[in-house]
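The complex appears here minus one protein chain, its other protein chains still in place.
== chain A ==
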Amino acid sequence: MTVISEWIIGTLILLGALLCLIASIGVLRLPDVYTRNHAASKGATLGVMSLLLGVFLYFLLIQGHFNSRVLLGIVFVFITSPVAGHLIMRAAFNTKIPLWENSVQNDLQKKRDSEKKFNEN
């Protein structure tokens, strides 16, 4: 039983660390702020959630006590990390940081332009 749970915990923690590495490679390599934030907020959140699930299962199955603080940490990261990503990207868009020159779709700018035209008329 302990060996099986050790394998499960090891797989979860290693998968989480690898997802964090992939997210950081995305932040290193992608071309502009918006795509970099996309890599960081999704990849790092998923990686650290898997890793903390492994830590929670370790304390539950091997040490034998239910640790509610790790569960609270998982829920907190899951709620707040996309919100933080959205806020900082809205601030970046409003301070007019340009998109990558090869990007083809900019729906928010289109919406802002149509609103401005509507207000002028």
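In the analysis below, contacts are C-beta pairs under 8 Å (C-beta built on N, C-alpha and C of every residue); 3 or more make two chains touch, one makes a residue touch a chain; residues count from 1.
Simple rule for what comes next: contacts and distances are computed from a predicted model.
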The complex's invisible chain, by UniProt name, from "Na(+)/H(+) antiporter subunit F1", "ABC transporter permease subunit", "Glutamyl-tRNA(Gln) amidotransferase subunit A" or "Cytochrome c domain-containing protein": "Na(+)/H(+) antiporter subunit F1"
Residues belonging to chain A that touch the chain removed from view: 6, 9-10, 13-14, 16-18, 20-21, 23-25, 27-28, 33, 36-37, 40-41, 44-45, 47-48, 51-52, 54-55, 58-59, 63, 65, 67, 69-70, 72-73, 76-77, 80-81, 83-85, 87-92, 94-95, 97
